[in-house]
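Note that one protein chain is taken out, while the other chains of the complex remain in position.
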Amino acid sequence: MEQQILSEKESLVLISNMISKAKNYYYESGLSALLWGFTNLICFTLAYFDAVKWFAFPFNPFYLMGITFILQIYFDRKEKIFRKAVTYKDEAHTYVWTAFAISVLILTIGGGIANIGYIVLPVLLLLFGIPTFISGCISRFRPFILGGIACWILCIISLFYQTYTTYLLVALGAGLAWIIPGFILRKRFYKNIANQHNAV
Amino acid sequence: MQFKELDPILHSQLRLAVMSLLISVKEAEFSFLKEQTNATSGNLSVQISKLKEAGYIDITKQFNNNYPQTICKITPAGIEAFENYVKALQTYMNL
Partner (left out) sequence: MPNAEIKMTEKESLELITSMINQAKEKVSESGTLYLLWGWLILFCCIVQFVGLTFFNYPNVYWVWTLTWVVLIIQAFYLLNKRKRRRVKTYMRELNGYIWLVFFISLMLLFFINWHFNAYKIFNPLLLVLYGMPTFLSGIILKFRPLIIGGICCWILAVVAVFIPLDYQVLLIAVAIVSAWIIPGYILKKNFKKEN
């Protein structure tokens, strides 16, 4: 870009072009979605096996979440190098998922103390849907919007079972809401990189 | 209609482009600015320094896993200057 003085009209065009370009920037590798999607899928499926006594588990499968949390932090730090800009959408995503995480923690800890039983699971599906739907709306990413709605539908369905089958429904919810969109994000991500390489 | 004065710091192509980019994001890395403006590293460095001197942007140099990064962020003064510039443009264009 040369250092020239622009006319007022050209200045306006330059500004709006740059803003449009910046608005279109996003960095989403789909890694978090896949990570948490698979973790939930595995945990709840294992919990189901444990409940129907197919095999006994030496520890609570949900402790795997702790490992996933550490992995998430590790991947975040690695990805930070490639993330060239932090947008307002990124900020919004962080808020929404943080509030979600806090709510889930309150639910599981409080629910455990109060010993409320299987109702935790439909409520969990309700909570799963919230950040997924909002994220989808913000990014205009339809798979997330549909995933959120799917979680809510599964929530309603799970009310008619009220047994350990609900574990499978939650696993399915995690799959639909996070794993499938996660793969879609990943495909887009690689296509983006390929496009950038071809352009250079 | 009275014409408002255009801020000379902003009234320059590359600096204006950089400010426009930085007002659209929370923060951006040097390489992002370079890609979007198609400027050379040297020229971009110079212009960013001028913007920093004027107090319009903040620059943070950090290392991420031994990888150097230069993070730029617009300041409240920068936002105000940008807004005034746009308002001044409007007086010239009868908008």
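In order of appearance the chains are A and B, and numbering begins at 1 in each one.
The definition used in the following text is that a residue touches a chain if its C-beta (ideal position, glycine included) is under 8 Å from a C-beta of that chain, and two chains touch if they have at least 3 such contacts.
Remember, it's a predicted structure, so these values are computed and weren't measured experimentally.
Across A:V52, A:I81, A:I106 or A:I193, the single residue that touches the chain missing here is A:I106.
From the options A:L126, A:L146, A:L168 or A:I184, the residue with contact to the chain not on display is A:L126. Within the complete assembly, residues 23-24, 38, 74, 79, 82-83, 86, 90, 93, 95 of chain B touch the chain that is not shown. Interface with the hidden chain, as seen from chain A, comprises residues 9, 12-13, 15-17, 19-20, 23, 88-89, 92, 95-96, 99-100, 102-103, 106-107, 109-111, 113-114, 116, 119, 122-123, 126, 129-130, 133-134, 137-138, 152, 155-156, 159-160, 162, 199.
Note that in this section only the chains that are shown with their structure count from here on.
Separating the CA-averaged centres of chain A and chain B is a span of 33 Å. Contact residues on chain B toward chain A in their complex (touch as defined above): 6, 11-14, 16-17, 20-21, 23-29, 31-32, 35-39, 43, 64-65, 67, 69, 86, 89, 92-93. Interface residues of chain A, counted against chain B in their complex, comprise 1-6, 8-9, 11-12, 14-16, 18-19, 21-23, 25, 77-78, 80-81, 83-88, 90-91.
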